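Presenting subunit A:
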Amino acid sequence: GGGGSSTGGSGGGSNPRAADGTVFIRGCEPQTGFVPGNINEVCGGTINQFVFDQLIKYNSDTAAPELSQAESIESPDNKVWTIKLKPGLKWSDGSPVTAKNYVDAWNYTAYSPNAQNGGWWFGGVEGYSDVATEDPDGPDGPKEAPKPKSDKMSGLEVIDDLTFKVTLTAPEAVFRTKLGYTTFSALPDAFFKDPKAFVSNPVTNGAFKFVKWDHNSQIVVEANPDYAGTEKPKVKKIVYKMYKDDDAAYADLVSNNLDFTELIPPSALAGDKWKSDLGDRAIEGQQGVIQTVTFPLYDKEFGGNADFRKAISMAIDRKTITEKIFNKGRTPLDGWISPLVDGYKTPGACGELCAYDPAKAKEYLAKAKAAGYTPPKEYPIWYNGDSAHKEWVDATANSINQAFGPDAGVTFVGKAVPTFAEFRDIITSHKMKGLFRTGWQMDYPHIENFLNPLFKTGAGSNDGLFSDKELDAKLHEADTATDPADSIAKYQEAEAMLTKEMNCIPLWSFGLQAGTSKWVTGVKVTPFGVLDPLSIAIKEA
Partner candidate 1 sequence: MTEVLPESKSSKGTYGGALLEVDNLHVEFHTRAGVAKAVNGVTYSVNAGETLAVLGESGSGKSVTAQTIMGILDMPPGKIASGEIRFRGTDLLKLPEEERRKVRGEGVAMIFQDALSALNPVFPVGWQIAEMFRIHRGMSRADAKKKAIELMDRVRIPAAKERVSDYPHQFSGGMRQRIMIAMSIALDPEVLIADEPTTALDVTVQAQIMELLAELQRESNMGLILITHDLGVVADVADKIAVMYGGRIVENAEVHDLYRNPAHPYAKGLLESIPRVDLKGQELYAIKGMPPNLLDMPTGCAFHPRCPYRQEKCVTDVPPLHTISGTRGSACHFWREVLDGDAQ
Partner candidate 2 sequence: MATPSEVVLEVRDLVKHFPLTQGILYKRQVGAIKAVDGVSFDLRRGETLGVVGESGCGKSTLAKLLMALERPTSGKVLVNGKDITTAKGAELKHMRRNIQMVMQDPYTSLNPRMTVGDIVGEPFEIHSEVVPKGDRRKRVQELLEVVGLNPDHINRYPHQFSGGQRQRIGIARGLALQPEIIICDEPVSALDVSIQAQVMNLLDGLQKEFNLAYIFIAHDLSVVRHISDRVAVMYLGKMVEVGTDNQIYDRPSHPYTQALLSAVPVPDPEGREQRERIILQGDPPSPANPPSGCRFRTRCWKAQDICAEQEPLLEIRAQSGDHPTACHFAEASDVVHVS
Partner candidate 3 sequence: MSEPTAAPASAGKPRSLWQDTWDILKHRKIFWISFALLIMFLVMAAFPSLFTSKSPEYATLAKSMEPPSSDAWFGYDLQGRDVFARTIYGARTSIIVGVLATVGTVLLGGVVGVIAAYRGRWLDSLLSRIGEIFLGVPYVLGAIIILGSVAPVQSNPGKTMIMTVVIVVLAVLGWPVLARIARSAVIQAKHQDYVQAARALGAGPFRIVFKHLLPNSLAPILVYATITVGSYIGAEATLSLLGIGLRTPVISWGIAIADHTRYIRTGAHAMLFPAAFLSLCVLTFVMLGEAVRDALDPKLR
């Protein structure tokens, strides 16, 4: 390509990116830095995927798990897993990637005094309870958690340099699929020498290696020349440029100052403007994220009864909302599972309860009232005001109000909690008074990930305190089933059981709208909605 020196600007045929092989993609400031076991949010997760490889990875088209650093992952009973690494993998400091790196990393993450927020992922590994202790009266209480008995999980065992064995407390069909999640990364020996320094200057083993991090501004990574993967990076450098505002990023994308964003703002989605703005630079797809609203079952007044909850579900015109508010950027859901994952089926488990039917909705409402439930006059739908939920929440509330008609005796209103922090605080302290926005971004593409964390009694993200013994039993069956297909079938049965209480209303699954500048080509987006860093290439001028 020609060596144009101007960044940005749309003039000229020479490709300014060609000169130094650098591309600019939209990013945001990670909260916790680069330690994989401590990452639990998108900003850090995305960039971490560029620099760390896991045992497996997910195909960017089909989301199917494929081996990455692992040469094989085998288990006879889904309980004891033997994992073999590919030979010749290297850290960016030159040291080899070993089985010990994995075992040390997992132990470190799980050990509760290390306070890694991904520690619970190892809850199924034998000996987890020895390394992680709970605070008896919660973080607000005066008592402190006792010191764990050990700092090593008994279920992890290094066999040789490239092999280690994982023993679970119970069979887990999805264990293999989970291993692509960031928390299951290895950590180099360098990390243990100085964990603090690693946070902002990691030694990595992925396709790209870390260069620098200018806080709140950008993170720069460059292609790892020693990368052992089959597919090699096609660009020399990626600048992960942080934007505070989606519209700003989009404006930069349109004027070719930015090469990739996976967030097209509503302003551009409206009227399909983005397609005319971007032309063939627009990318559409799906991602494993669903939007739901959940009832606070712990609250008598707002929890309502099953008929009331079903009435609401049937009063939501998902189709019009996805068309008008999201410009078809979302797809109506008729189940609780993302269409992208193993175990998804059509028609969904929700069936007619997720179909818009004002007449039926009214009927159910009447039934609910007849059964003795009087909804409050004003019924809020809560969301966090610091990101773009207002539009759809308002539309949802309007839809329900109109379906129920003016004399339903209850009015639905969208209400914002200013910040996500506050929002989560109210949710986790179980003080929600009204429906609240919930959503699930899959950690790995499997039906299990949409059920266990959300609906099991006492599960971490069971925000509405939903509890159904039968469902728990069914899920347990599915978890421990050794045959993957059988397991999936059981999960599907479990999903169908959700229609009984309708504690959580599925709304829609996320489409993917991304765009590129005119300087790059070949861009693929993973099912997690982030750039596949290996796919991006600079156009020949």
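Note that in this section a residue touches a chain if its C-beta (ideal position, glycine included) is under 8 Å from a C-beta of that chain, and two chains touch if they have at least 3 such contacts; residues count from 1.
A word on the picks: all candidates are chains of the complex that A comes from, given by their letters.
As the structure is a prediction and not an experimental result, all values here were calculated from the model.
Every option in 1, 2 or 3 belongs to this complex, yet subunit A touches just one of them, candidate 3. The touching residues of subunit A, counted against candidate 3 in their complex, run 247, 265-268, 270-271, 273, 317, 320-321, 324-325, 380, 382, 385-386, 390-391, 394-395, 398-399, 401-402, 413-418, 422, 426, 431, 433-434.
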